[in-house]
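Input: one structure, supplied below.
For this view, one protein chain was removed and the others were kept in their places.
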Amino acid sequence: MFIVLVIPVVRPLGLPLPISDMTRESYQAVENVPSGSSVMIPVYISIGLWPEVEPGTIVMLKHLLRKPVKFMIVCWAADEPKLMEGALAKVADFARENNKKYGVDYVNLGFIPGMETAMAAFAKDVPATAPADTYGTPISQLPAMSGIKTAKDFALILYITGSDVAAMIRQYVSAYGSKMVAFATIGWVPSFTPYLSSGQLVGLVPGVTGGAQYELLMKSPGAGLATTDALSLGFIYLVILAILGNIMWQYTERPSLRTKTSKEMS
Amino acid sequence: MIATGRVFQLLALLFVSGSIFYFISRAQKGKVPKLRSIAGLTAIREAVGRATEMGGTVMLIPGIGGLTTVEAPETVAGVSVIGYVSSLAARYGTKVVSLIRMPEVVPLAEETMKAAFQKEGKLESYNPEMVRFVSGDQWGVATAAMGIMHREKVAANIMIGFFAGEALALAEAAAGVGAIQIAGTATNTTQLPWFATICDYVLFGEEVYAAGAVLSENPQQIGSLVGQDPPKMVAFGLILLGIVLHLLSIDWLAKLMKW
Amino acid sequence: MITPEVIGMYVAAILTLMIWSYLHKESILFRFAEYTFIGIASGHLFVMTVIRLRDSVVVPLVSKSQYALALPVVLGIMLYARYYKQTEWLSRWPLAILVGVGTGLATRGMIDAQFVAQIVATVTPKDLVNGTIIALLTACSLAFFFFTREQIGLFGKLTRAGRMTMMVAMGASFGTLATTRLTLCVDRIKFLVSVLMKILGM
Partner (left out) sequence: MSALKRREIWITITAICGLLVIFEYFFAIQAAKDLSVLIQGWAVTIAGFAVGLGLVNLGVIHIKRFTRRDANWYLSGWLVFVMLLVVVLGLTLTPSSPTYTWIFQNVYAVVGPTMWSLLGFYIASASFRALRARTLEAGLLLVSAVLLMLVQAPVGALIPYVPSIAYWIRDVPNTAGMRAIILGTAVGAIGLGIRTLLGQERGYAT
């Protein structure tokens, strides 16, 4: 497994990655955010899963920095403020090129404890729930926050998550009719398609693949594309293993399993 | 006065909670309808039997959840399974060991196991070492479990409760020592694929609660489970009726639900 | 040149290898990394929480004289009464507020987001063919979770179709979760390769 993954890291295959409709629609949802409006970026992801979404997060931040919109980051767990601080540092040059300044055009509001309770309280009254950003600056001194009172003041929510979206849908989409795009680790994507087809999500960026496709849409190839490239060989290896496993089982183990196992009873 | 667009939601909420309360109160009066058979329970008996024949240990993990969050019912179901398996183990003299991650679950698991041994008249075989608290994070459980699987010849691994990322590691490790496995989890659906492929039997989502309720013989749990059926049946009916009406381009039902 | 970045790079590489040693055998190397992780995680959570409470509660309370904020602070401190038998009951009150609000919020949202809205979406598809398939398969899968009906006869066939549908869904999750986990492997390998290249001066 290890060797199969090392080879493409050292020597990329360079295969082109087609862009899926899911990513394209999400990109369009961000593209359609009206000028002058604000985007909320809630983040909730275990630090262990962060490498999967980091490339996509960076390219999405670039997308927002390129547009005449403001955005504010808010975190539902304690690790995310520093992770997002790191991501913002990586797009600092890009922000400067686009004349975007921290505090004026974007803010990192930091961690608010309480999970679903925090989500609901923030939606209801932003200034009371987050009276200061993650560095302790009161929001009265942050122009980006002026005019933001409730969830209704955000034109779009871009939820970066490695966990269930249900709580955010309950507290924002059901309660305020917010438009939400989820950028989730890809393992969660099959669990979220019911929300996408119901329109509760207006977009769903599927993890590392979606991040890489987003890089293509932004014409800014980065770490995400390099990773999906390296995954190709890994998948071929897994598929071969699965096929081999089935063949070997057919010829060797099968007769002994003919006796009823609990699995066959089902 | 009712907020626009939320009338039907309110009615649905009242219906769901009404149904659950009605059946809980019926169950408390002793009127319990027959529940469908749950194949996972048969599999548990079989697994304990196998472990006994092989002289191996049965490992029980009631998930990594606690008792104060949404994971609580799964944990309670897992503990009910511990009670059931402990009875079987006490009867046949099988070795059992249970691994617990959250401190608050320890007393509940100990009590349950002890009561099971007492009920079988084998209290002298009960040993406090059978319930082991593995403090720390999810990986702590995985590492502790792996050590025990090798050292104590685990022949059956029963994991019913709330699981997260460590589920795959646990299931693979147990498969590695050739243990027969029964696993189930409800709220975190992303862990079910591992159980469905690696384990010999899987309890899907709500089946976990059903298994727990049946084994606990607690009227409240059984009543609640029974009370959840009418709302699901209504949802079933609404979906079938709704799609037929939609195909006929009749939209009053959809409008009603958005009322 | 020994800079904090270089030391950091080596520390990170060594930690990565220590954890991967687990694949060979569970040992002290892995446990050391694991305990370090738990220590930092809980310390970091504490730091971030203290800072948040300072900026959003204590500062407004003291400097802006928003005395109404004193009440939740007292309630918060009451949580710690649980460590003494005589005062344990005091901690139940703030916990009651926390559980009450949390449960209420989840319950009220669930009826729309995960029940009514899902039914509405199922019966109003844009694509008629696939929409009808989704509706039928959803109904079959839902039937699998009826616990008061034995799965026999025609009903048993429905629930079997439901179980198969859910197996397909589990397969989809298997495939995508494999991607998530492999991505993390690739990320670590990328890092180790970059360290190796630096050491070799490439």
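We just call them A, B and C in the order they show up, numbering each chain from 1.
Quick note on the criterion: a contact is a pair of C-beta atoms (placed from the backbone, for glycine too) under 8 Å apart; a residue touches a chain by one contact, two chains touch by 3 or more.
Model, not experiment: these values are computed from the prediction.
Note on the chain not shown: across the whole complex it touches A, B, C. Summary of contacts with the chain left out: across A:129, A:163 or A:178, the touching residue is A:129. Summary of contacts with the chain left out: across B:37, B:127 or B:220, the touching residue is B:220. Interface residues of chain C with the unshown chain, by the touch rule above, are 4, 7-9, 11-12, 15-16, 19-20, 22-23, 31-53, 56-57, 69, 71-73, 75-77, 79-80, 82-83, 89, 92-111, 114-115, 118-119, 122, 130, 133-142, 144-145, 162-172, 174-179, 181-182, 184-185, 187-188. Against the chain not displayed here, chain A makes contact via residues 1-2, 13, 15-18, 20-21, 46-51, 79, 81-83, 85-86, 112-115, 117-118, 120-121, 124-125, 128-129, 135, 166, 175, 186, 189-191, 193-194, 197, 206, 208-209, 228-229, 231-239, 241-242, 244-246, 249, 257, 263-264, 266. Contact between chain B and the absent chain runs through residues 1-3, 6, 9-10, 13, 16-17, 20-21, 24, 67-68, 70, 72-73, 75-76, 103, 135, 139, 165, 168-169, 171-172, 175-176, 186-187, 189, 193-194, 196-198, 204-206, 209, 218, 220-221, 224, 227-228, 231-232, 235.
The rule is short, and it goes like this: only the chains that are shown with their structure count from here on.
Contact tally for A-C versus A-B: the pair with more C-beta pairs in contact is A-C. Taking the mean of all protein C-alpha atoms as the reference point, the chain centroid lying nearest to it belongs to C. As a whole-number value, the distance joining the C-alpha centres of chain A and chain C reads 14 Å. Residue positions of chain A touching 2 or more other chains: 48, 187-188, 191, 266.
In chain C, the residues that touch at least two other chains are 41, 106, 108, 112, 120, 125, 163, 173, 177, 181.
Chain C meets chain A in the complex at residues 41, 44-45, 47-49, 51-52, 54-56, 59-60, 98, 101-102, 105-106, 108-110, 112-114, 117-118, 120-121, 125, 134, 163, 169, 172-173, 176-187, 189-190, 193. Listing the residues of chain A that touch chain C in their complex gives 1-2, 5-6, 9-10, 47-49, 51-52, 78-79, 81, 110-117, 120, 129-132, 134, 136, 166-167, 169-171, 173-175, 185-191, 194, 197-200, 206-209, 226-227, 230-231, 234-235, 238, 266.
Taken together, the chain C residues at the contact with chain B in this complex read 22, 26, 30-31, 34-35, 37-38, 41, 99, 106-108, 111-112, 115-116, 119-120, 122-125, 128, 131-132, 135-136, 138-139, 142-151, 163, 166-167, 170-171, 173-174, 177, 181.
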